[in-house]
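With one protein chain withheld, the remaining protein chains of the complex are depicted in position.
Then we have subunit A:
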């Protein structure tokens, strides 16, 4: 993990005092003599401050990072970009949009068998927390929020599936439309599971991958099943 960290290039965002990481001082040796810290000597580009940059740049940089992660989920390669700098903006956006789209069917009718906004929201976050704790307990080397980030971003295919389902449902609801929805949801469910395991599998002990994958499978299965059974009233 440390090697991956060292070799990874964080794009625009690099630590300000990158040179400091070279200096390592053991605690029991008293520090003396002339000490020079090579700040700013490596490259002049690095010590630019984000304090006086336009707000637009800041927002665009973050948005770009989120967008890049979306692309990573859609092309799940072996990459640690999702892990290295995690954020919860993407998961929040995906979760809220999915919940809103699922909510619509039961918004106006009082007797709702349909999923409610809070329910979807809770399922996604609670499920992600449970999976994370489980992987921690099984001895995975991954931090809590990294795992939440990966699981949240991997909801993206299912959100796309929901979008497609709504479009299909606009066209009409019959056997054909159900079959189309079934195929789309199953494909996206597989995609989500594969993507999240591709990101998370490296951090797990190799002999226990199946134990970690099972709750992930269950989590995405419940979500995709909710999407499949959704019908606007």
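Everything below uses one rule, namely that a contact is a pair of C-beta atoms (placed from the backbone, for glycine too) under 8 Å apart; a residue touches a chain by one contact, two chains touch by 3 or more; residues count from 1.
The rule is simple: contacts and distances are computed from a predicted model.
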According to its UniProt record, the missing chain among "Elongation factor 1 alpha-like protein", "Vacuolar protein-sorting-associated protein 36", "DNA primase large subunit" or "Protein YIPF3" is "Protein YIPF3"
Of the residues A:103, A:146 or A:197, which one touches the chain left out of the display?
A:146
In the complete complex, which positions of subunit A touch the hidden chain?
1-2, 4-5, 10, 13, 15, 61-62, 65, 83-87, 111-113, 116, 118-119, 122-123, 130, 133-134, 136-143, 145-146, 203, 207-208, 210-211, 214-215, 218, 221-222, 225, 229
